[in-house]
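Note that one protein chain of the assembly has been removed; the remaining protein chains are unaltered in position.
Chain naming follows the written order as A and B, and within any one chain the residues start at number 1.
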Amino acid sequence: MKKEKTLLQEFVKGIDEINPVMKQALGLCPTLAVTVSAINGIAMALATTFVLMFSSLMISIIRKLIPSQVRIASYIVIIATFVTIADLVMKAKFPAMSKALGPFVPLIVVNCLILGRAEAFASKNNPLKALFDALGNGAGFLIVLFIMGSIRELFGSRTILGFHILPHSFEPMLIMILPAGAFITLGLLMGFKNAYTERVKRKEREDIVKNYRAVSKLESTNQGL
Amino acid sequence: MELLIIFLSASIVNNFVLSYFLGICPFIGVSNKISSAFSMGLATTFVMVLSATVSWLLFNMILVPYNLEFLQIPSFILVIASLVQFVEMVIKKVSQPIYRALGIFLPLITTNCAILGLALLISMREYSFLESIFFALGAGIGFIFALMIMAGIREELELTDVPKPFRGAPITLITAGLLALAFMGFAGMI
Partner (left out) sequence: MKIVIRMILTLTIIGVVAGGFLANVAQWANPLIEANKKAETEKAIFLVQPDGKSYQQIKNTNFEIYKVFGENNELVGYSIAHEGNGFQGKIRLMVGVSSDLNKIKQLEILDQVETPGLGTLILEPPFRKQFSDLSTDPKVNLVKGVEPSKPNEIQSITGATISSKAVVEIINKGIEKARILKERGAL
């Protein structure tokens, strides 16, 4: 039987093990589109997390009441409702940010990440677990968007979160804030992440082999005695 | 003339995939074969034009006159979902070969952000009915372009020696970046 995960584990897995962008390649549109600056990335990730959290919670609460034939339609309506709320609140309270993100706030509704978590997790687990799963995935999304935004802002406008980091003698790389730069940055980021994961895994395997050798050597010397 | 500019701008200069980042999921997922890329693009274009028409009517005939703009997102996504379902049913009845070619892609289209993005952009930019249709056509054809060019490149990419960690999504993204750069060359056209 599969071991039950604790709430903390449900949270942590979203950051690394099943990171929405890096591992599942979900939610790529906003990752590429809004990360012209770090602050935009953070705002987008927070809005997405808000929607993910409340819709996961809601779906998990009413999961037993929805007939399975209309579940996707129901999920979409629930998600669209929370997205509209997020959109209206942003327009009312943070007009400048809402303008910067443009149509990508309403487009959270078709972010496969949210429907994906609803279908794969929230519809099968209790509300508390669904909440932590949503928070974990949101955090994973936030980290990626923040890193993407920082890299692009740093090389594209010399700043991170508006603070000057690179000297004025550094010529800003225009490509970084253009669409092309977004694709290339994310591609490199994913590649390096894969390479790193690969190395960690190989190291682990080597360690196991080493331990095994050491143990078997010990045993053979024991037999020799 | 205005219509032609809208069409060209949506299809080439401001390509939906390469400069608005709409429809990235199928772009990365389905673009390994030219033939399936074409089918997917065609199905998407069809749904795009249809949903742009219906959502334009819905927004300008019902939501705006009754001050229900806040229902825009839920109603648009429902319209798209039911349209996709409807198209699937019709194609299944009318032609089995087409259904076999397009059928598997149709459910994917519902969560394709290019469709909803198109509907939202149309209402944001306050396009007229005719402008909306040309915009949708341009976006669809641009999508087919991007998908097929990408598929062509990826078919060749399979034969090359890409470093292992970069295989799959990473190299596809980097290729898309170079493609986006190439499409920037069209910028001065209009």
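In this section, a residue touches a chain if its C-beta (ideal position, glycine included) is under 8 Å from a C-beta of that chain, and two chains touch if they have at least 3 such contacts.
Everything numeric here is computed off the predicted structure, so don't read it as measured data.
**Student:** Of B:Gly23, B:Pro74 or B:Gly117, which sits in contact with the chain we cannot see?
**Tutor:** Hidden-chain contact among the options goes to B:Pro74.
**Student:** Of A:Leu8, A:Ile61 or A:Leu88, which one is in contact with the hidden chain?
**Tutor:** Residue touching the chain left out of view: A:Leu88.
**Student:** Touching the missing chain, which residues of subunit B?
**Tutor:** With respect to the unshown chain, the touching residues of subunit B are 9, 14, 19, 69-71, 74, 125, 187-188, 190.
**Student:** Hey, which subunit A residues sit against the chain that's not shown?
**Tutor:** 36, 65-67, 69-70, 73-74, 77-78, 80-81, 84-85, 88-89, 91-93, 95, 99, 102, 156, 172, 174, 177-178
Just so we're on the same page, only the chains that are shown with their structure count from here on.
**Student:** Taking each chain's centre as its mean C-alpha position, how far apart are subunit A and subunit B in Å?
**Tutor:** So the centroids are 24 Å from each other.
**Student:** Can you list the subunit B residues touching subunit A in their complex?
**Tutor:** 18-25, 28, 70-74, 77-78, 81, 111-113, 115-117, 120-121, 124, 163-166, 169-178, 180-181, 184
**Student:** Inside the complex, what are the residues of subunit A that reach subunit B?
**Tutor:** Touching subunit B: residues 25-26, 28-29, 32-33, 72-73, 76-77, 80-81, 83-84, 87-88, 103, 106-107, 109-112, 115, 175, 178-184, 186-188, 190-192, 194-195, 198 of subunit A.
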